[in-house]
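With one protein chain removed, the remaining protein chains of the complex are shown where they sit.
After this line comes chain A, so read on.
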Amino acid sequence: MTDASLSGAAAPARRHGSLTQLDERTRRRNAAEKRFRAYGAGAIAIAIACLAILLFTILSNGLGAFRQTYLTLPVALDAQVLDPSGQRDLDAMKKVTTIGYSKVLEAALRQTLAQNAIPEEGLSKKDIGDLISKEAPAQLRNMVLADPALVGTSVDVSVLTNGRVDGFFKGRVTMASAEKDSNTSPAQLQLAQTLKEKGMLATKWNWAFLTNPDASDQRPEAAGVGIAILGSVYMMLVVLVLAVPIGVAASIYLEEFAPKNRLTDIIEVNIANLAAVPSIVFGILGLAAFINFAGLPQSAPIVGGLVLTLMTLPTIIISTRAALKAVPPSIRDAALGIGASKMQTIFHHVLPLALPGILTGTIIGLAQALGETAPLLLIGMVAFVKNFPSAPPEGLFDPASALPVQVYNWTQRADPAFFERASGAIIVLLVFLLCMNVLAIFLRRRFERRW
């Protein structure tokens, strides 16, 4: 090149522009490069935006479930209605149904309105009574039956308001939507607003959401996740007691003892496949094997726990094997070298070192089991349960619900107030999952060691 130019030969036609100026092709390639990068960044933005929107909608829909509107008013417990026999005899008083108590409440509310000079504005007696939740008479009845001496006196009680009134203060129900709603009217909401201004209505933190059982279709304001939490806890207990020992034992055998033969190969392929079997298939297995064949009761946490155990086993086995594999051979060699048996080597040296990894995997498996819904639908956990299950072990056979199933159950109901409850239950579920994951991360960090 240099020689040729020195010799004065005619320079060949310049096919390329200067180095400082990009030619067309380079520009295209650089543009393509930028586009490609933007696609990648965009994909990540989409994924994270989806996560953000998902969490935001759940939170904004569900936080309302943790606050509830209560009406506080003095109630005169009319002896003539509540104890017609006048004997203060419990059995006779039990004959008064909630209808009687709802009359007392309605009267109390109307009297309060009159005392505070709030006009009833063409609302019928029933319309005014409907401001109060259908749960309130039962609450009052239980209070009176627990302490019959209250009859004839006047007590201050705080009762739940109707779901629509509650929705009005949370922004779910508006005057416009009330016009079209047969269950409530703008005048009722107006009255509720006036009551609120007088300080009788207040929206308070709602512990009952976490402790109450489910309630019927008519009373969304009284529904809670108490039984569902308990049922989920029971099932997790079963999974913990069964899946963890069995899973760890199976991984120890497969990782440390198993000869490489046909049988262990089949077991390994099997476990990999079981981890990918759709969860609903485990539900079918539970229905066929545990309920139809073994005759265990439907809707019982024991059956749910067994199904979830079978489901989580592969997860636990896979993560435990990874944890065992991560323990370096030098540890084993050292133990074997000073005369420990193979079993002692594993149980005294390898297993303790692998424990953090095993725990992390176990917690992740449990978290998966906690959120699982489909198999539980098939074994009858959708049934309406009003009574708390008793303490284990008998309670494992009592009907119960589970958090994710309770969510599904509420979404199947007509009243939109139940959607708020469903989102609220999801928040509870997510908080549990978050705690478990934080624990898993903490364990991993705390015991992480480099060999």
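By our rule, contacts are C-beta pairs under 8 Å (C-beta built on N, C-alpha and C of every residue); 3 or more make two chains touch, one makes a residue touch a chain; residues count from 1.
The rule is short, and it goes like this: contacts and distances are computed from a predicted model.
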Checklist outcome for this item: Record lookup, UniProt, unshown chain, options "Activator of HSP90 ATPase", "Phosphate transport system permease protein", "Extracellular solute-binding protein" or "NADH-quinone oxidoreductase subunit I" -> protein name "Phosphate transport system permease protein"
Item to check | Per the touch definition above, residue among A:Leu22, A:Leu51, A:Ala391 or A:Val431 touching the missing chain | outcome: A:Leu51
Next on the checklist: Tell me which of A:Ala79, A:Met175 or A:Met343 is the one touching the absent chain.
Outcome noted: A:Met343
Next on the checklist: Among A:Gly122, A:Gly171, A:Gly199 or A:Gly295, exactly one should touch the missing chain; which is it?
Outcome noted: A:Gly295
Checklist outcome for this item: Against the hidden chain, chain A presents residues 29-30, 32-33, 35-37, 39-44, 46-48, 50-51, 53-54, 57-58, 61, 245-247, 249-250, 252-254, 257-258, 264, 266-267, 269-274, 276-285, 287-289, 292-295, 310, 313-314, 317, 341-343, 364, 367, 370-374, 377-378, 380, 382, 393-394, 396-397, 404, 407-408, 411, 419, 422-423, 426, 429-430, 433, 437
